[in-house]
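Note that one protein chain is taken out, while the other chains of the complex remain in position.
Let's turn to subunit A:
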Amino acid sequence: MEFALALAPQVLVDGLVLGFMYALIALGYTMVYGVLQFINFAHSEIFVLGAFVGVEILLGLQGAGVLAGIPVWVLLPVLVAAGMAASGFLAVGVERVAYRPLRGAPRLVPLLSAIGISFFLQDAIRFLESIWRNAFYLTYPSLEGLDRRIQLGPALDISVKSLVVIGSSILMLVGLTFLVNKTKMGRAIRAVAQDPETASLMGVDVNRVISLTFLIGGAMGGAAGVLFGIQYSLISPYTGFIPGIKAFTAAVLGGIGNIPGAMVGGLVLGLLESFSASYLSLLTGGAFGAEYKDIFAFSILILILILRPKGLLGEVVGEKA
């Protein structure tokens, strides 16, 4: 028991790192759902592209022998910004090519298109990396100082990179909240989510707002990709699937279409996962180990959704005339 309590702060920190990552990815699902009522199943690959852009920059700098010379506080914002830009524009492009032409089609059709794009992007990244590096499992080079651990208490320490993940996630979530709630652009996004036809009567170019939504959602995913690479090092074109599914779950948990909901959902899922990974074997006397963490976390999720089918913060779309 004492041991379990002593462990708690560490489990909390790990859960937060995971949770913020899910939250960032979940925003892409939930924002797109908000304006189109459509699940962008290619979002997991948009996230992965960010991770690959990050690793390519680092490997490129390493290859040129200059990586050690660049201070990490310069490098990190550049990596995140590059990942955001690449993923954001990829998301916009995917919408233009694969979703917009199907706007009037039955709902299942763009969904299939999204799954197709997801496979296509996985194999495109695999193909390009295989030609370019002769490998598609890539490892983030370790960066000076990021692996250092800061002692916060007797049984609690946190690595610098975890702090980076948490810090930059908070920064982006705050920025996005401000953008959506306090700016004209954000008002237009909310208006399109509530009633696209009436928004167009206000002078909003709905297609541009939809592109913008993909850009922002994709950029958040790209940032998450870079942070994922920094935190967990090993990436592949198929890395996106599990975090993608979990982030999607987080979005549903929080109330799909609801931006604060995606943030809350991501954090709840990350914490559940982290707590079950650490405590499952303690609680069950060793019958279930950490490998059952997903089953445990998702069981709780199902329970929450049975009690609150619209998610923790409620669904905010779907009142169309």
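Just so it is clear, contacts are C-beta pairs under 8 Å (C-beta built on N, C-alpha and C of every residue); 3 or more make two chains touch, one makes a residue touch a chain; residues count from 1.
Please note the rule applied: contacts and distances are computed from a predicted model.
Per the UniProt record, the absent chain's protein name among "ABC transporter ATP-binding protein", "Phenylacetate-CoA oxygenase subunit PaaI", "Pyrroloquinoline quinone biosynthesis peptide chaperone PqqD" or "NAD(P)/FAD-dependent oxidoreductase" is "ABC transporter ATP-binding protein". Of the listed positions A:156, A:204 or A:283, the one in contact with the omitted chain in the full complex is A:204.
The omitted chain makes contact with just one of the residues A:194, A:211 or A:281: A:194.
By the touch definition given at the top, subunit A reaches the unshown chain through residues 184, 187-188, 190-191, 194-195, 197-206, 316, 319, 321.
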